[in-house]
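For this depiction, one protein chain was excluded, whereas all remaining protein chains were kept in their positions.
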Amino acid sequence: MSKLISADKLTRADFTSDQEVRWCPGCGDYAILATVQRLMPEFGVLPHQMVWVSGIGCSSRFPYYMDTYGFHTIHGRAPAFATGIKIANPHLAVWMVTGDGDGLSIGGNHLMHFLRRNPNVNALLFNNEIYGLTKGQYSPTSEVGKVTKSTPLGSPDHPLQPVPFALGAGAGFVARTVATEAKHQMMVLRRANEHKGATLTEIFQNCNVFNDGAFDKFTARDVKADRQLLLEHGQPMLFGKDRTQGLVFDIKSFALSIVKVGENGVTEDDILVHDEHNLNLAHLLARMQYPAYPVALGVIYSEERPTYDDVLTEQGATAVKKFGRGSLKELLHSGDTWTV
Amino acid sequence: MSKLISADKLTRADFTSDQEVRWCPGCGDYAILATVQRLMPEFGVLPHQMVWVSGIGCSSRFPYYMDTYGFHTIHGRAPAFATGIKIANPHLAVWMVTGDGDGLSIGGNHLMHFLRRNPNVNALLFNNEIYGLTKGQYSPTSEVGKVTKSTPLGSPDHPLQPVPFALGAGAGFVARTVATEAKHQMMVLRRANEHKGATLTEIFQNCNVFNDGAFDKFTARDVKADRQLLLEHGQPMLFGKDRTQGLVFDIKSFALSIVKVGENGVTEDDILVHDEHNLNLAHLLARMQYPAYPVALGVIYSEERPTYDDVLTEQGATAVKKFGRGSLKELLHSGDTWTV
Amino acid sequence: MAQSAAPQPPTGAKIKTLNGAVVRFAGDSGDGMQITGSQFTSTSALLGNDLTTFPDFPAEIRAPAGTLYGVSAFQINFSSDAVFTPGDAPDVLVAMNPAGLKTNLSHLKTGGLLIVNADAFSKANLKKASYDENPLEDDSLNAYHLLSVDIGKQTQAAVKETGLTSKEAGRCKNFWTLGLMYWIYSRPREATIKWLEAKFAKRPDIVKANILALNAGHAYGETIEFSHERYEVPSAKHSPGTYRNISGNQAIAWGFLAAAELSGTEIVLGSYPITPASDVLHELAKYKHHGITTMQAEDEIAAVCTAIGASYAGKIGLTTTSGPGLALKTEGIGLAVCTELPLVVLDVQRAGPSTGLPTKTEQSDLLQAMYGRNGESPLPVIAAYSPGDCFHSAIEAVRIATKYMTPVILLTDGYLGNGAEPWRIPDVDYLPKIEVKKHTDPEGFHPWLRDEETLARVWPIPGTPGTTHRIGGLEKDYNSGNISYDAANHQRMSDVRAAKVAGIAKDIPAQSLELGKENGMLLVLGWGSTFGAIREAVSRCRERGLDVAHAQLKYINPFPENLQSLLAGFDRVLVPEMNMGQLVKVLRSQFMMPIESYAKIEGQPFKIAELETRIRGLMES
Partner (left out) sequence: MAQSAAPQPPTGAKIKTLNGAVVRFAGDSGDGMQITGSQFTSTSALLGNDLTTFPDFPAEIRAPAGTLYGVSAFQINFSSDAVFTPGDAPDVLVAMNPAGLKTNLSHLKTGGLLIVNADAFSKANLKKASYDENPLEDDSLNAYHLLSVDIGKQTQAAVKETGLTSKEAGRCKNFWTLGLMYWIYSRPREATIKWLEAKFAKRPDIVKANILALNAGHAYGETIEFSHERYEVPSAKHSPGTYRNISGNQAIAWGFLAAAELSGTEIVLGSYPITPASDVLHELAKYKHHGITTMQAEDEIAAVCTAIGASYAGKIGLTTTSGPGLALKTEGIGLAVCTELPLVVLDVQRAGPSTGLPTKTEQSDLLQAMYGRNGESPLPVIAAYSPGDCFHSAIEAVRIATKYMTPVILLTDGYLGNGAEPWRIPDVDYLPKIEVKKHTDPEGFHPWLRDEETLARVWPIPGTPGTTHRIGGLEKDYNSGNISYDAANHQRMSDVRAAKVAGIAKDIPAQSLELGKENGMLLVLGWGSTFGAIREAVSRCRERGLDVAHAQLKYINPFPENLQSLLAGFDRVLVPEMNMGQLVKVLRSQFMMPIESYAKIEGQPFKIAELETRIRGLMES
């Protein structure tokens, strides 16, 4: 139960429920929970004005641990519940948690329509490239050939990339971060919170039981500087330990390519500058995969457009303005009637 | 019932069933049916080796009119049925028909997973930007603000663009054509047929009853030359009545822009050449909308990669090679047993 | 123009007074039969007749002209007595083309009046309707009173002065026909003229042409040597009040608007279009100023989940669908059962299985509504039995859902949804308020606190300080609402969920008899849209002196408390259903009585005559 507190005195404890956290020891979900609980007080939203919605999966247990309103729903359908909550009460701050199975396998359609509709809801997709809760089957984001319980001979499907998928669906805000990078994650979630409209943040999260080390190749401490591109709007897209590598667009191959500043006459001015409002660029950044490219983290795309809840609210208001607040009596007597 | 004919003597009649066609007079579906029936004999596939699968909608009645095997299934699920048929019998030529509601609203998830899995099935999406069969509600491809029976105050959702969606889903072949352009349609479907893997062809189809003229702005005879870009692999992307307008990539705005050949020193050599294997280009072309751009028609993207049915077949074959053809007797006696 | 249509004193033919009549209009989808029918309906209603209508659409959107499957028909039964069905066999059949004749003739009473548009009986049209011979030219229609008129030509002549193209002029022929029918049944033309003026306000030429056609048809009755009689059907003895025509789908939509007003709680509708339920979505979408938000979701699953989300957020979640859509919603409804959230699910049933016969009616989702969920998921099921009752059933569904914190399934069907009847508009001030309790007290709060009487859990609304909580589809502890895997607790929670629903029996009216008295030889027990046909059939049997009673069940889960004793009072109980005997299964399993089934599954409502025959067969044998 939440205490009666004022928005400027919120602390992490105000967002921490009394429920025992039940993830496997070492699970990446803990780091996300801690970051979120530490971040939330910043937003000035009281716990009782916040709803966390989820589907089913390890990740989807998240709402139980937040001392806010929370709804742990059914597998894959969280975007629909979140939309329902938001349109029923647009004043609530609605956050959603889903997994790569929940959000992209059974729930891919809802997520897609959620993104194009654009309700003002923030969705976090915990991508561990595996089904955790059902004990280790491959997920839509697992790599081709993955050997799991359900694919002892290797998985046959081409993986889905969440961010390109979201952009293809018409998302207005897409970002990417890493579970264990608290600072970066906070930055990204702050941006998601500020954005008016549906946001999707993909969070690389390690499932140490069924898919341990899935992201080590670009998140491990010693390699990350060279293998991650930390995006900043308006800044040249440089990366590497000494920030000497950068992205340019090569018109010949019609693709991004990596150059070294200081070599072959390349200067920082030649490097592409990140423009998070450019959808064309976003598409290219979103699809960069290690080892050909560094993995792009941060806000990949953002575009404000009318939110679904605002449009519906406005339609209601316009209707009232036009017809007056509906009266049942008038309605029943409208059109052809006769009196006996 | 199909007659016993040889593949080289096929005619349109061999693909025409005895069922009365039940679309509204004037419906764009007729044109597609005629084109398909005329085209099929070319492929040398006997009618009994072909299966047409569909969901539910006006468009999904299509299989009834083909004298092949056909399955008119349930709303939105055609990709799953088609995949089941193909993996059960990879020798069959499997074609699928869906609508913008069937394939993108209720069935969006199946279509997405179908595309990334890449079974060797050809899907045709009849896009009329409306729900025909249920008498005129808006669909995911309808424009914002569309007034329909279910949205008397205008639809609130940002529309989904089928081709960008398909590319975001990881499709290996995406094309676009117009119902009434028989020649172009044939060219595109020929290409789809040749492509090994899942193909998606969006066909702009007029629903003259509930959404008449939806595509006139770029398909009408008098404007189409100026408002359509007919893609040809390896050819410069020129359009316009006298083919003097062309596409270039503007690095400043990081976007395609339109130039006039012969003006400001622009020559044909400056014009971008279509490369249907370049996914970056495909993304840009796919999102071009009139009036800002001409609408791109033809093969927007193609990339061959292993098909789902091939991989599964191969896994079966590898397993047999490795373990021998499974014997039930051996299986039952494998592992720990004891005899009394 | 209008004055020329003022009712003229009847001239030639004698006018015979009838108790009532059944008229059926049939023609091509493009012939405007639904409009003709509803104009005839409005006018008859304004005249004070009681009436029931049945529109009979083709499955295709717009089938090619002249085809058998493209025929659109509209039947109306109007009377000075109370009527309960659109009538079995029409007294008059209007056939605008050969296909309309072919597919509808079998309905017509022997000796009935058959009006045909002779112009349409061309070779091509005859062929499309699979006629080898022109039936107007052989003896095949001898059993009827045939009035063959070149309606097309007559219409063209009548509207010539407007200068419309001949295609546009041709479209007025349904109003010509309507004029003739008005003449035959002595109905005034004003209401239709007003309607035309409003409808085509932007096209005065069309208004004029249609009025000309209407008047010409009327005049035709006057002038020809019309050997058939002319009739008058006086007003019915309606209870005093203001009436309107209403269809089931419209009434149910308005019922939900009423529930929003009566409960002071807004409604959020999540829906996905499906025949024959879509019109409820369409209707509700018009009334955003009535405290309703409507959303066309991407599918039925999203629709129900959106509605449940809205319920969690403190609104009344509503979702509307038909059979295949209900099948998709079952997992979501199970969550609403488990989280005990108020939700109303409307199923406008259609003929199954699978896609079935989407435009035909059936009552075959009852067992799906009762049992179609995983696990033990009891919920209330109610069925509306008439268009007017649809209004009240919608309110009742919302009352039960919010009072008991439970999803409620409300059943109607395509016949009920599309059919219309005059309805005495209720006095809004006397409609009972729905008291919705939202929980705001943080003291001792947990989300599974229950009302001792109703067993409903509290409804704490996000946004309320002090009652933050988490719910979900996992089993929860009776005493804290936290997730619980405890064995005894699962039994207890299962028991209380069942007891809560069963307890609603105390809060609904006792089952009453529509006709007849308690303790008798035969009770005919119906549910849903079979009401009218059963009532009329039982009434006819009773007129013959048979000891038969009629009850129509509205509350199916739980049954009214007195139902078992009521049934026990009869020697036999017969349950007619438009399915293979689903209610019978439920009744038998609950009461273990040898209840008899009269199951018919033809995608069509029962005819009075077939019910009468069955009842008499049972009782006279």
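In this document, chain identifiers A, B and C correspond to the written order of the chains, with residue numbering beginning at 1 in each.
Just so we're on the same page, a residue touches a chain if its C-beta (ideal position, glycine included) is under 8 Å from a C-beta of that chain, and two chains touch if they have at least 3 such contacts.
Computed from a predicted structure; not experimentally measured.
> Among the options C:Leu474, C:Leu515 or C:Met619, which residue touches the chain absent from this view?
C:Leu474
> Which residue from B:Gly28, B:Gly57 or B:Gly70 sits in contact with the chain not drawn here?
Missing-chain contact among the listed residues: B:Gly70.
> Considering the complete complex, identify which of C:Leu47, C:Ile61, C:Met370 or C:Ala383 is in touch with the unshown chain.
Residue touching the chain left out of view: C:Met370.
> Of the residues B:Val53, B:Ile271, B:Ala286 or B:Val299, I need the one that contacts the missing chain.
Residue touching the chain left out of view: B:Val53.
> Kindly note down the residues of chain A that lie in touch with the hidden chain.
20-25, 56, 58, 74-76, 105-106, 108, 131-135, 137-138, 140, 149-153, 155, 209
> To test your reading of the contact rule: which positions on chain C touch the chain that is missing from view?
Against the left-out chain, chain C lists 59, 69, 322-324, 326-328, 330-331, 334-335, 337-339, 351-360, 362, 364-365, 367-368, 370-377, 472-475, 485, 487-488, 490-491, 494, 497-498, 579-580, 584-586, 588-590, 592-594, 600-604.
> Hey, which chain B residues sit against the chain that's not shown?
1-4, 17, 19, 46-49, 51-53, 56, 63-64, 66-74, 77, 79-89, 91-92, 109-110, 113, 312, 315-316, 318-320, 322-326, 328-329, 331-333, 335-340
Going forward, only the chains that are shown with their structure count from here on.
> On a C-alpha centroid basis, what's the spacing between chain B and chain C, in Å?
Comparing mean C-alpha positions, chain C is 40 Å from chain B.
> Report the inter-chain centroid distance for chain A and chain C in whole angstrom, where each centroid is the mean of the CA atoms.
45
> Hunt down the residues of chain A that sit against at least two other chains at once, touch-wise.
Where chain A meets two or more other chains at a single residue, that happens at 109, 113, 312, 315, 318-319.
> So which stretches of chain C touch two or more other chains?
288, 298-299
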